[in-house]
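Pasting a structure here, questions to come.
Every protein chain except one is present and positioned as in the full complex.
Entry: chain A
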Amino acid sequence: KSPYSMPGILHFIQHEWSRFEMERAQWDVEKAELQARIAFLQGERKGQENLKRDLIRRIKMLEFALKQERAKVHKLKFGTDLSVEQKHNESNGKCDFPSTSKTNELQTTNAHMSWRHGRQLLRQYLQEVGYSETILDVRSQRVRALLGNNYDAPKPVENDNQVVNGNISDEEKQSNTDGNTESIFKDFNFLNAEDNDNEDDEDLDWSVDQNKLNAMKEQFRQEKRQTKKKELKRKGSEMSRATEEVDIHIPDEGDCYESIENALGLGALAGLTYNQKQQKTSLNTQVLNLQQLIFKIWLSVTEFSTMDFQIAATKESYRKTWNPKYTLRSHFDGIRAIRFLPNESAVITASEDHTMKLWNLNKPLPSKKTQSLDVEPIYSFRGHSGAVLSLEVDADGSYCFSGGLDASVRVWSIPSVEIDAYDTYDPAVIQKVLVGHTDAVWSLSYSSTRQQLLSASSDCSVRLWNPTSNDPLIQTYTTEGIPTSVCFVQCDSNHAVVSHTDGKINLYDLETGQISLVLAEGDGSKYIDCSVNCVASHPTMPITMTAHDDKHIKFFDNSSGKLIHSMVAHLDSVTSLSVDPNGLYLLSGSHDCSIRLWNLDSKTCIQELTSHRKKFDESIYSVAFHPSATYIASAGADALAKIFV
């Protein structure tokens, strides 16, 4: 009897077929999964490649920055401080300089070697100087992780503020040995490896970036002081002589020179960041050319400007980086103004939701994480029947003043910061309604010396009030054009500055009611973004700072009326300014969603913080410094206020 039967065979065939079908389905699923995985990994890898490329670019830019600064300082001053040199030698065992003779050999015999040599030296300089230790550490760690090398991150070195320059002493030249140099070269092998591997890529990268660079060059040209410009020009011509000996392959060198000469920012920014130490002469000059170029590109790269970055202010007595701490959530619409109470950790916000709110920063909501805390308001000021547009607090924090779309200026008594948020209503908080304006009140300014309040309204008038008196209106000044912002001159409260939508900025004598000085004529007819959004007065010097719709911040001298300085400060309209109580820093906010902190001596940006999202085309309305504590605040169209410490 045969083991096979017809039904058996049929059954077997059917069974096998269904098994195959099942397996086929499984294979299809598997294949799809694997394809998805491949796509994902490819994308990831591409991202990593881009990241690696960017990081390498940044490393080069940092190196150039330092080179450029070396050249500048070297040209400025001559003569060496021997004690510092020796100390410098001891403190950092790695910083042995090859002798100049060896350098010359390198130059003439092997251009590529000198390039690498120079870069390695720059690395050392960066370490010595302690330039942006945090940046260096972060970057080098990232590169290390990417490249998988055992390169030690440079250790931060104590900053001396001594300015040292000039040639290396003979002793030092002789003390350098080839052996040291070799070991140094080994340490920096990863940098060299990068050079070799990416030589072609680099060239491509540079040429691609040139367009961006050109666009950003324009922007940078307008930014810095005239004196720096001349210095750089002089240095540039000197350095161009030195570079001719060396064949370093950088595209558009000549073009960049011109831009660098005009790029005042380089000198200013570099001056802020680098310690002045001794430099090599001939090697550094070549290297410095490259540094200049790459630093310029670095500063131009947009992505850099939108990141938080900090540059060590080595000339300052302390280094301060602001970090977000509190987020104030409770308003239903954009917050138009924010002010700190002078003697408390508290703020008041004024919003388009018709209310103002008082917040106590010492009582945030309990939270597991300490980095960013939410705060709820302890009091809501209700009274305005339209958006509240402006806000001021008096000198001892007992009263606050608000101006609204409903044309009223209101005086409020500020409740204690210790009150319970859900306390009984006290109608005494509403002190007064100052009636007089007939249109939106956009700006208020309070003078503690005069105990008087100025208000500016789109009814083309500025009014002076004594808020506590029974007949508060003291005087009305009719403006030529629509005022946007008013500010008492802090060091001379008999005067006030008023800015207008057509760009006019006038200094008024409050006694006579006349314009005593015209700081800016106003170009209402010439271009659409001529409006001045905010004026701020320096606490100790007769200087007025103004925020413009055309992205500029300008500085005027109150005595002469001259424009002291003008700089492109943001990527969009600058909406708000605040000066710190010591007159050292300026805070600016803009509709480009960023707030920037400026050093008023050097007029350079020392920190940028991205903050607030847009509603329609507006994002940040107001920024403020605390009058006595280390807080800064920003308020935006997204109904949030943020406090940084």
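The definition used in the following text is that a contact is a pair of C-beta atoms (placed from the backbone, for glycine too) under 8 Å apart; a residue touches a chain by one contact, two chains touch by 3 or more; residues count from 1.
Methods note: contacts and distances are computed from a predicted model.
Peer 1: Going by UniProt, what is the name of the one chain that was not included in the view, given "SSX family member 2 interacting protein", "Cytoplasmic tRNA 2-thiolation protein 1", "Spermatosis associated 17" or "MOB-like protein phocein"?
Peer 2: Options "SSX family member 2 interacting protein", "Cytoplasmic tRNA 2-thiolation protein 1", "Spermatosis associated 17" or "MOB-like protein phocein" considered; the missing chain's recorded name is "MOB-like protein phocein".
Peer 1: Of the residues A:Q68, A:S114, A:S402 or A:S443, which one touches the chain left out of the display?
Peer 2: Touches the omitted chain: A:S443.
Peer 1: Return the single residue from A:P342, A:P483, A:G522 or A:G589 that touches the missing chain.
Peer 2: Residue touching the absent chain, from the options given: A:P483.
Peer 1: Out of A:S458, A:Q490 or A:S611, point to the residue that touches the absent chain in the complete complex.
Peer 2: Of these options, the touching residue for the absent chain is A:S458.
Peer 1: So that we can see where the missing chain sits, which residues of chain A does it touch?
Peer 2: Touching the missing chain: residues 327, 329-333, 353-355, 374, 376-377, 380, 382-387, 389, 405-407, 421-422, 424-425, 427, 439-440, 442-443, 458-459, 482-485, 500-501, 528, 531, 533-534, 549, 573, 575, 591, 613-618, 637-639.
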